[in-house]
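Let me begin by presenting the structure, written as structure tokens, before commenting on it.
Only a single protein chain was left out; the remaining protein chains are all shown in position.
Which chain is which? They are A and B, in the order written, and residues in each are numbered from 1.
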Amino acid sequence: MSFPISPRSRRSDGPSRRQVVAGAASGLALAALAPVAARAETLVDFVRRVTDGVAPVEGGVKLEIPALVENGNSVDVHVAIESPMTEASYVRWIHLIAEKNPFPDMARLHLSPRAGRAEVATTLRLAQSQTVAAVVAHSDGRYAIATAPVVVTLSACIDGG
Amino acid sequence: MTGALRLPALLLALLALTGLAWAGDVVSGSTFLSPELRRQQDDPSRNPAWFWVDQGTELFVRKPAGGEACLGCHGDPVATLRGAATRYPQVDAASSKLLNLEGRIEQCRVERQHEPAFGYESPELLALTAYVASLSRGLPMSVRTDGPARPFYDAGKAFFERRQGQLNLSCQQCHDGLVGQKLRGDTISNGAGTGYPAYRLEWNTVGSLHRRLRACALGVRATQFDYGSPEYLALELYLAARAKGLPVETPALRR
Partner (left out) sequence: MFNARITLPPQAKPGEIVEIKVLVRHPMDRGGQSDGRGGTVPRKILNRMTATYAGAEIFRIDMNTGVAANPFVSFMTRAIETGDILFEWREDGGATYTRTARLTVA
């Protein structure tokens, strides 16, 4: 599927290594990837990193996110996964990736059989138009994925924050 | 085109050029939100603006060192201050100055509570203003524009109709003439301002109407006046008069 996206901006002024290390030291479970000046990594690479190289299957994951948002500062995302959520078979976590954000790993939501249903929602910050991916880890070692393109438009009246 | 039709068509063309196309009725900014944002605004479990109202609720009962808490003079605000926000901006009888809600709260703070002013855009003033305005939610705007308010109203109206800035645009051209059309990702509203202080996604926080006016000014490359300036106060009175009858929506959610 094709959609209008702004040209990928190369961030040569990414966060300092100190900031990245500080972030890691505060106990993040996520891999705090420092964006390199000319980022060659793509969504496939980010996904592979969280699945330890295992290819995720498409299916059983419903990722709902608006196709067009008027402001990237707060974007609703809703993920529902078909799963019995029993001790025998449940969703362990849902990992959200924005391929063109300075830090593509956005959040990881951890569940257990106590959830009853694998359904979560949160608000994300998107830097520009891009694909958002929800990578799902099942208790039996399988991974699943759903992706959605989002067009992020600009507000007319920006006052510098 | 026949002679009979030529004059009205010419008039239409002239009207379009001057930007005075049919205004229709002024409607609330909520009308121009996407369905998702509208739902979020109306859901108290989702609209972050309520945090500032919560903070205002606490500040209202907090006793400052120099005097009474707001509660001490006003009593139960739900009873005594409901409807107050619909009448602002208004001319202060004692000083003859035009005061908006922020200005009245600061006046109370300095003159009656004997405390230093909070300052425009401070979290405390935003919180108290949002709280007091929220007490009038659903009530129709109803400011006075006669008597001592008349000169301020006229100044505000002149400001609204005057072309400004590098882009040489007047408020009226967009907010009367181009309502419903797109400006980048935004849909142009009437500029009713009935939801302020409001949480703006652009700011990731609650901000005042004057902050929003300054953002508009930047957009057309015009002079940004100060928070609480006479220019913006007069404009605020004119906007409030334009919004007569529209319900107060504070705290609103905007882009």
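Brief remarks follow.
Definition applied: a residue touches a chain if its C-beta (ideal position, glycine included) is under 8 Å from a C-beta of that chain, and two chains touch if they have at least 3 such contacts.
Small disclaimer: the values here were computed from a predicted structure and weren't measured.
Contact with the chain that does not appear here is found for just one residue of A:61, A:96 or A:135, A:96.
Seen across the whole complex, the unshown chain contacts subunit A at 15-16, 19, 22-23, 26-30, 32, 73-76, 96, 98, 101-112, 114-126. Summarising the interface, subunit B meets the missing chain with residues 44-46, 48, 50-51, 54-55, 123, 199, 204-205.
Basically, only the chains that are shown with their structure count from here on.
Distance from the subunit A centre to the subunit B centre is 37 Å, each centre being the mean of its Cα atoms. Residues of subunit A that touch subunit B in their complex: 66, 70-71, 73-74, 76, 153-161. Per the touch definition, subunit B reaches subunit A in the complex via residues 34, 36-37, 40, 183-186, 201-204, 211-212, 214-216, 218-219, 255.
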